[in-house]
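Rest of the complex left out; these chains stay put.
Letters A and B mark the chains in the order given here, with residues in each chain numbered from 1 onward.
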Amino acid sequence: MSLPDGHELHRRVAELLPIPRSLTGDGVRRTLAVLGGWCEGLAVHEVPTGTPVFDWEVPQEWNLRRATLTAPDGTVVADTDTTPLAVVGYSEPVRAELSLEQLRPRLHSLPDLPAAVPYRTSYYSRSWGFCLPHDVLQGLPEGTYRVSIDTTLQPGHLTYGEIVIPGTTEEVGLVSAHTCHPAMANDNASGMVVATALAAHLRTLSPRLTWHVLLAPGTIGALVWLAANPDLVPSVRAGVVLAGVGDAGPVTVKRTRRGGTLIDRALDVVLRDRAAPSAVVPFSPWGYDERQYGSPGFDLPVSLLMRTPHGSYPQYHTSADDLGFVHPSSLRDSLEVLVDTVAAVEGNATYRNTSPYGEPQLGRRGLYPTMGGRAARTAQLAMLWVLNLSDGDHDLLAIAERSGLAMADVRAAADALAATDLLEQVYPSQTRRPT
Amino acid sequence: MSLPDGHELHRRVAELLPIPRSLTGDGVRRTLAVLGGWCEGLAVHEVPTGTPVFDWEVPQEWNLRRATLTAPDGTVVADTDTTPLAVVGYSEPVRAELSLEQLRPRLHSLPDLPAAVPYRTSYYSRSWGFCLPHDVLQGLPEGTYRVSIDTTLQPGHLTYGEIVIPGTTEEVGLVSAHTCHPAMANDNASGMVVATALAAHLRTLSPRLTWHVLLAPGTIGALVWLAANPDLVPSVRAGVVLAGVGDAGPVTVKRTRRGGTLIDRALDVVLRDRAAPSAVVPFSPWGYDERQYGSPGFDLPVSLLMRTPHGSYPQYHTSADDLGFVHPSSLRDSLEVLVDTVAAVEGNATYRNTSPYGEPQLGRRGLYPTMGGRAARTAQLAMLWVLNLSDGDHDLLAIAERSGLAMADVRAAADALAATDLLEQVYPSQTRRPT
């Protein structure tokens, strides 16, 4: 496999960063166009405003030309040409002159991070406002300010992207990254970049699962996809949301709502095998789109992969989540964890030992290692474990879990044994045999 | 709710203390008369001697007028007018003169606590004896002693009290405190005082469960109630025995025999939410009447709430378990834990999210907090948890357990959601809908 290196992934984050994204609008369309250049097969879907989506409906489309706030002396103190964060997302169009007093409730800043611009939106109630550094806000003189918010908020579409990699079965794998956050590197340019790199990798495989890589706005985007795919939803066997996968923290995974599902187990084994620091947090209905996939009506086995958990670093949802906050090595590491996890999900299978009465004679079949050393001992031990636990009840992940052996070694042992007469695959009743 | 304060509870312990109680007799009747003054509705039951009760039968009734032991020089060295503990409980009537040598096997003291009088009984085999401080015993001169035990032991009744607080369902809650121990403050004047205060509190509620607060002698009293109520016993959903709830130790609860029942879970969550030191001990068939409720033929979900575990403090079952050993703050704290536990038991329910596909739009229903701050964030998080886990399988206690949120916050969130169209209550098949 040839994956983009960390510097290329970082370069891509930089390319996405300036595009002004939101829940809807042309920024999302430009983003998807860029993403489509990194992985073939990205389909763009447009869903009209007003489309009912479970308890919600698709909101109006918002587009931003430019928003500025001009001080009494003519200085422009907030300008979306400098950063798209300068205006509250989904601000309605405004052209007005206001005193500082009148303006204050519309101005958002971060007293604890006085040089950074906060990220604010008002998707579902009409409003407007500006975001600016607390240092700037503190220095604003009294007087009359000119507000110019040149936006459109009107019927249009919600836009999302999807890359489908067909598998040999109808089981579905899901990778999901939100596309709605503007001008922040970790949240979630990193997620979009890693998701498309993973999609490109999946296209080099002949996977068992049919993988759907979803690039959609948060909450409503995930719900739109769920509503649009009632036939696929019950077939989702494993999924992962990618959000904030580029910062310096260790990989952190969130349990699925049910826990103990294929993706939970695959991530656990992969992170154990990699032996780098990592963390697991329990499921909670607070976070990214795993909240929607894990709502009780769906209860899908979808995890969240991140690095430092959202909300627990000061740069979160501010302009300080910039290119310096994400690292080539972290982006690459997140991608590798995902590639290994896909391999564990794809490579998992259940076998039955066809010679279950005692250990079969490996030597007769040329399965005894001809060389000594640690690798040969591991290979032999892995074969003994696979033979011992291949009783139809244990899949290869269970064997990796119980033996402590790496999933790759267990998979290799199963391949070696399956090439003789000693193993036959067991297809669970809900799985279509590959054709 | 208005509960008696700790000083009032302590005053009540002091009022009960001097009454000479035993398994049967007028001391129990006087005790129940006092308890009935603290909570309306206390019914007194009299069960005749000889009534068969499972493997037992109701013993003869014992009444004590006075017992004295007089030394050769005329000094009275043991006298039930000083403490009812001075005579072995259920001593048969005796009038005799005996040498110290003859008397010794009848005299009980505590070498390790030489100033205290021990508590001894001989309920089920006829006997007699005196209890006195080891210091006094050591100083007794040789010579002839006069024994005067003026008791009656004859057919009569076993007396117990019961307060029933009707609920909207036929499910039963049980609170049980033993009434048979004389002259000891923690064991069990404290239990009787807290049980009646809890009963008075229950009368201010319109509870879901029908609560039975039982004030009965240990072992045989609990068995009498179980034998008398064969229709109620299978409906006991949660119960707690109160014994030794006034000393300075932390609250300690004992698991029910089965463990993981409603009362175990409610106590766990309440004690976790209170965040004060507390302890849990496993079930064992050694203790108070939870032994009887938890015998294999009943296997009722009845816990034991105490503070320092019985038998593990030197004052246990001695005259040193006096008014100074129990504390107003401890009595009040035990009562509050019970009030909260009743609230958790009563407030527990299972709901179904009627909009389970994704998160419903809370804003549209006015459920988004209008104020910021920690309380608002907790309220919002609690709503998300309740929505996420209200799938018919999780009750509110399960949601409190898994989320880490306080039961009161979870209950409040369920109330807010149930007031909209988003939640509907699920009635388990064995539960009658409230009418």
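Throughout what follows, contacts are C-beta pairs under 8 Å (C-beta built on N, C-alpha and C of every residue); 3 or more make two chains touch, one makes a residue touch a chain.
These numbers come from a predicted model, not from an experiment.
Asks: Count every copy of the one sequence in the whole complex, not only the 2 placed here.
Replies: 3
Following the convention adopted for this analysis, only the chains that are shown with their structure count from here on.
Asks: For subunit A and subunit B, let me know how many angstrom lie between their CA-based centres, rounded off.
Replies: Computed from C-alpha means, the inter-chain centre distance equals 54 Å.
Asks: Across the complex, what residues on subunit B touch subunit A?
Replies: Residues 353, 355-361, 363-364, 381, 384-385, 387-391, 402-403.
Asks: So in the complex, the part of subunit A that touches subunit B is made up of which residues?
Replies: Touching subunit B: residues 53-56, 124-125, 219, 222-223, 226-227, 257, 282, 284-286, 291-292, 294-299 of subunit A.
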